[in-house]
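To start, I am sharing the structure in question, which I have written as structure tokens.
Note that one protein chain of the assembly has been removed; the remaining protein chains are unaltered in position.
Letters are used for the chains, namely A and B, taken in the order the chains are written, and counting of residues starts over at 1 for each.
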Amino acid sequence: MPEVEIPQSVRAFIDQRIGSIFQLEVLLLLHRNPGRDFTAEDVAHELRIEPSWAALCLAQLQAGGLLVAAEGPPLRYHYGPRTADLDDTTNQLARVYSTHRVSITAMIFSKPPDPLKSFADAFRLRKDTLNG
Amino acid sequence: MIYDRLLYFLLGALLAATFIAGMFFLRFAQKTRDRLFALFAAAFWLLSLNWFCILFIHGEEPRYAALYSLRLVAFLLIIVGIVDKNRARPRG
Partner (left out) sequence: MAETVYILCSLTSILCAVLLWRGYVRSRARLLLWCSICFIGLAVNNVLVFVDLVLLPNVDLLMIRTLVALAGVLALLYGLIWDVQ
């Protein structure tokens, strides 16, 4: 089965730091362009997603130590993992994603929902929840 | 005497536990970038302060009256958080 070929470090990385396909795509976009600063608008344009979702992903990735933020406004981010290990694992993830896209996607979708997200969602009174 | 000691111990435990809960919420606020957690952190810290004050004014009933403002603000912050979460916005 394809899942066997995904290294444990990548699995742990996804488990702990990647909550959605959006986050993964944003991370890999910045990882592909290491020297370049991105704003949320830039990311939204490249990936064809809502700028507000792009902004949230960028902020979360930065909080997770994968991106570095430069002074705004508007806030700009570039790829800058806090440790060499994170860099290694992100490189691995980029390689594995290019060859095993379906497996990685399935892994992300089969994660149990983040308890914190469930907590925040519990306070939405209306049913039409737009996921950030 | 022993009753008083037990009471103060429990109040101390309560204010400490509430303070720590606030710290967890602050950490979650940083991790998720969600305002709701920041508001819960502030609310729990205010509740902690509330019980801290009760610890020191216990026995002097008239002073209790001012304490409810701390509790009120704490729960108002939670209400603000819930209202904020339900305003139509694409971001969570």
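The rule is simple: a residue touches a chain if its C-beta (ideal position, glycine included) is under 8 Å from a C-beta of that chain, and two chains touch if they have at least 3 such contacts.
Every value quoted in this text rests on a predicted model; they were computed, and no experiment measured them.
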Missing chain: touched chains present in the view: A, B
Positions on chain A contacted by the hidden chain, ascending: 15-16, 112-116, 118-119, 121-123, 125
Residues of chain B (touch criterion as defined above) contacting the omitted chain: 3, 6-7, 10-11, 13-14, 17-18, 20-21, 24, 28, 47, 51, 54, 58, 64-65, 68-69, 71-72, 74-75, 78-79, 82
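Going forward, only the chains that are shown with their structure count from here on.
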Centre-of-Cα separation between chain B and chain A, whole angstrom: 33
Contact set on chain A toward chain B in their complex: 50, 52-53, 55-56, 59-60, 63-64, 116-117, 120-121, 123-126, 130-132
Residues of chain B defined as touching chain A within the complex: 28, 30-34, 36-37, 81-82, 85-86, 89-92
